[in-house]
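Here the complex is missing a single protein chain, while all its other protein chains stay put.
Order as written gives the chain letters A and B; numbering starts at 1 within each chain.
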Amino acid sequence: MAVIELRNVRKFYGSLEVIKGVDLRVEDGEFAVFVGPSGCGKSTLLRMIAGLEGIDSGEFLLDGKRMNEIAPDKRGIAMVFQSYALYPHMSVAENIGFSLDLKKVPKPEIRRQVEAVAEILQLTEYLDRRPAALSGGQRQRVAIGRAIIKKPAVILFDEPLSNLDAALRVQMRAELQRLHRDIGATAVYVTHDQVEAMTMADRIVVLNGGKVAQEASPITLYHKPDNTFVATFIGSPRMNLIPVQLSRPGNGLVRLTSQAGWSIDLPEPSPALPAGPARLGIRPEHLKLAEGSDRDFEAEIAVVERLGVETYLTVGSLSDPFMARVEGDVAIRPGDRVGFAVDRRACHLFGADGVSAHRA
Amino acid sequence: MAAPHAQNPSKRRGAELGAYATLSIISIFCAIPFFWVLLASIDGNASLFLQWPRELTIDNYVRIFVKEDGTRWLLNSLFVVGTATLIVMVLAGLGGYALSRTRAWWKRPFLYTILLIRVLPTTALIVPLYKVLLTANNGLGTVLREIFGNGPARQILRYVGFIDGYLGLILVLATMQLPLALWIMKTFFDTVPRDYEEAALMDGATLMQRIRRVLIPLALPGLGAAGLFAFISAWGDFLLPLILLSSPELQTLPLGLFRAFLRVNTIDYGFLAALAFVYLLPAVIAFGFARRFLVQTFSGGVKG
Partner (left out) sequence: MTYEKRVSWQLRLILLPSVLLLFAFVIYPAIYSVYLSLTNEALTGAAALNPRFVGARNYIRLFNDPKFWNSLLVTFLFVIGSAVIGQFVLGLFSAILLRRPLRLKPLFNSMILLPNAVPEVVAGFMWISMLAGGERATLSRIVAFFGVEPTDWLQTFPLTMIIIVNTWRGIATAMILLTAGLSAVSHEVYEAARMDGATPRQIFTRITLPLIAPTILLYMLVSTVSTIAIFGFVYALTRGGPGGATELISIYIYNQSFTAFQLGYGSAVAVVALVFSLAIGVIYVRVLKVEV
């Protein structure tokens, strides 16, 4: 059992507040991902859970027990470092078995456990090598081995895949998920890569400026972002945020009028937004090419990026553009005027403060 | 001139010859003084002047170690400088680590202080230093005489005295090398990711275990550089032994060489050259090892 709870946790560097009151709960066996841009505090938060950074105010509870004052090695938590931090002067076996050696576990017992871990991670034939003689993926597995040999209740991952090339990253993503299922520990995983977050997480915690911007399952984040930050952070290419004027023409709908002059009507959002400036959020994949009466507006194409399987169209002036993503290879050229239809069920509305007004 | 140039072949050969000529002159200028020491040390009839030995002999070296006190001088030097180097390595290893890792307010003032200490000439510090050591030595002497009586106290002061004792010279020599060594080790530990210690910490290692099993193995190149520079500098130091040592039993090589040279009437150049060579050799060997650290230390140790 390992339930992680953070209660109004804060961290200061001098007078600078880097973690601004975070409340969080990760259930036993869950795979939670902290995601956010660099400097959002996600690594600091992870290190506070590890005990490498002190908690200036608030509480960290593990299974209901306060951990603030417990030494890092007494918390039952293991960590996989971004640089792996494999000791260059020790063999793979010595690296994996180091924590047991420090606890004065007898050598044959260490050897037995190291071999068992190596078996799981397919490292058996590399046990006598030095880390320098391993590939990136193998080093990554040694770092994981060093964590799981301690049979931790919680494993922390600090951007563990960021040093690997793209292909290996995809492979390790799957491997990590399988490993997590096998050992059943609660996992907290930090990354700045939203694709990693979306593919691996049971629950994503989006952090921005030392605060939780939203905490939800991956697919909820995609469909129901709470604010413009989450809306634009999750999804690629990012969601278009089109400045609009909101008015109520009296048909029970709200009318959104863009600066280019076109408008669409949407059902009244909840909570209701006042008339005036607002932002319409449309993901590029929810803008469709349309002709005749189907189209909601027409605009000039500025840039065309043809990837074969899909085509990215940058629409409007380059100073204030938005993007559409259409399937297949379409024969559109820069300068063409093209009609678009907006998928109304996939529209998001944000008030002037950036907070989402979800459709009822 | 600085950049390799696409020139026509004859011009390039000319430039190459010019380079060889200039470098040869500079190199000969650098090497000539060594010839005399080398040749005179194996010359039975060595004189003040550079000459080819008529008969080769190791007599001069034999005399250093058998007839004169050369063995004692060498051992004294090795003991004093070796101990000082060891102290520097231990203190700079620990202190450099602390300076690299601390986030406390005193970090920057401390580092600037170290930089400024490095520019203070030892010669300008020697007078007050001598007074400080003299006072400490007198105090220590009084205490030791109280406890052990006159005779034994003198013997003990040979070792732990601050003036004319091993301890004072060792500590002062070590202190003079400490700023550079601290700086080298601080810069070195800056390049060692904290992840290593934190991983060890998560694995349950105590501070001493982290230092012994993780940091020292990782820091060996840095410690090697710091130790070599401390050794070379302390080995070559002349002022401190000149002022702090007077007993013949405590003499180190630079003093032995200097005082042998002062026996005006009986200057024996073969003996002196051999002694100079014995004194020179460890420094050159250490320098050979230190060579690959030179650039880093100048830019790292001085620039930041």
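To be clear about the criterion, a residue touches a chain if its C-beta (ideal position, glycine included) is under 8 Å from a C-beta of that chain, and two chains touch if they have at least 3 such contacts.
For clarity, every value in this text was computed on a predicted model and none was experimentally measured.
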Contact partner of the left-out chain, one of B:L125, B:I156 or B:I216: B:L125
Given B:I184, B:L223 or B:L280, the one touching the chain that is not displayed: B:L280
Contact with the hidden chain (one of B:V37, B:L157 or B:A205): B:V37
Residue touching the undisplayed chain, where the options are B:L48, B:V62, B:I147 or B:V160: B:L48
Contact footprint on chain A, counting only the chain that is left out: 51-55, 68-69, 71-72
Positions on chain B contacted by the hidden chain, ascending: 1-5, 16, 19-20, 22-24, 26-34, 36-37, 40, 47-51, 91-92, 94-95, 97-99, 101-104, 107-108, 111-112, 114-132, 171-172, 174-176, 178-179, 182, 201, 207, 232, 235-239, 243, 254, 257-258, 261, 269, 272, 276, 279-280, 283-284, 286-288, 291, 294-295, 298-299, 302-304
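Note that only the chains that are shown with their structure count from here on.
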Residue ranges of chain A in contact with chain B within the complex: 50, 52, 72-73, 77-79, 81-85, 87-89, 98-99, 102-103, 146, 150
Sites on chain B touched by chain A in the complex: 193, 195-196, 198-205, 209, 213-214, 217-218
